[in-house]
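Up next, chain A:
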Amino acid sequence: MNKTETLIPKVGVITDVRIDTADIKTFRVVTPDGKKAFDHMPGQCAMLSIPGVGEAMFSITSSPTNTEYMEFSIKKCGCVTEWLHQAEVGQQITIRGPYGNAFPVESTEFRGKKLLFIAGGIGIAPLRSVINYCRHYRDNYKSINLVYGSRSMDDLVNYDEILNEWTKDKEMYIYLTVDKEDPDWVKHVGFVPNYVKELKYTPDRVAIVCGPPIMIKYTVAALKELGFKDKQIYTTMELRMKCGVGKCGRCNIGSKYVCKDGPVFRYDELGELPDEY
Partner candidate 1 sequence: MQMKEYKPLIVAFCCNWCSYAGADLAGNNRLNYPAEVKIIRVPCSCRVNPMFILRAFQRGADGVIICGCHPGDCHYTSGNYYTRRRMATLFSMLDYLGIEKERTRVEWVSAAEGAKFAATMNDFVKTVASLGENKRLEDLRCKR
Partner candidate 2 sequence: MRKIALENIDMLFSAISDKMSLFLPVDQNDGKAAYTKWEEGKKWSCALNTVKSPKDFFFPQTEDMMEFKVDGKNIEVIDTRKASEDFVVFGVRACDVRAFDILDRVFLTDPCDSYYATKREHGIIVSLACTRPSETCFCTAFGIDPSNPKADVSAWKTEKELYMQSNTEKGEKLLKVLADVTDEADEEKVNEQKEQISSIMKRLPLAGLDTSEFGGGKTDEFFHSPAWDELSETCLGCGTCTFVCPTCQCYDIKDFNTGKGIIRYRCWDSCMYSEFTRMAHGNNRNSQKERFRQRFMHKLVYYPENNEGIFGCVGCGRCLSRCPISMNIVKVMKALGGKENE
């Protein structure tokens, strides 16, 4: 990316809008000439904006191995997201990035390891990028597990892809759960942290956790009960960001800036930071 343009965005076009749940949609974005806006690594974020409404940071949910477009799974919760949810195909927005660090998919921290992904609700968004990346370079990793839960069956994001593609992969094990019982739901019912405990994962793998803060907290506790060490647990953080480049002064936790040093943190790194997130 050109140095003089860190804060000046490119124009992006929404080419597809997929309705995932009642409050989550997935947007496909390309540049006006139909290309991918920029390359990224799994876990990185992009700044999307609607002029006059605002700018906000979103994790890129599509895999870097997808060379045609980028996807963003976005939950309706603020001004920008509300506006986006009303947007139609063909709507232009602005996009800049990529920002932040990525999951260490290329280092030995992940390579050659068993991977355990744990997601809650919209927390699947950043993990989907990693999972698809790992599926693409399948031989670099050992078994992949995914424990994914949400409030109800209708709140599971990306359900079709999980059901139709991921479950069919070899050495990929998917465990879905919902919080509340439903006559149509035949799989597991219960909260994610408890499910993780029930599944009795052995600590010979790397855990990647993403979801609401409370779910992360209890899931990490569950993992530690199972014998996982801080160094084996990864998560991604979210704080208010305006610039995306560690200069506007909002997103720091202690001396670390989430938009620059994060959003991906290993749990032992996070432990060194003050409890202000």
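The rule we apply is simple: a contact is a pair of C-beta atoms (placed from the backbone, for glycine too) under 8 Å apart; a residue touches a chain by one contact, two chains touch by 3 or more; residues count from 1.
Quick note on selection: all candidates are chains of the complex that A comes from, given by their letters.
Note that this is a predicted model, so its numbers are computed, not measured.
Visitor: Only one of these touches chain A in the complex, so go through 1 or 2 and give me its number.
Guide: 2
Visitor: Quick check: in the complex, which residue numbers of chain A touch candidate 2?
Guide: Residues 1, 3-11, 51-55, 77-78, 81, 88, 90-94, 238-240, 242-243, 245, 247-252, 254-255, 272-274, 276-277 of chain A touch candidate 2 in their complex.
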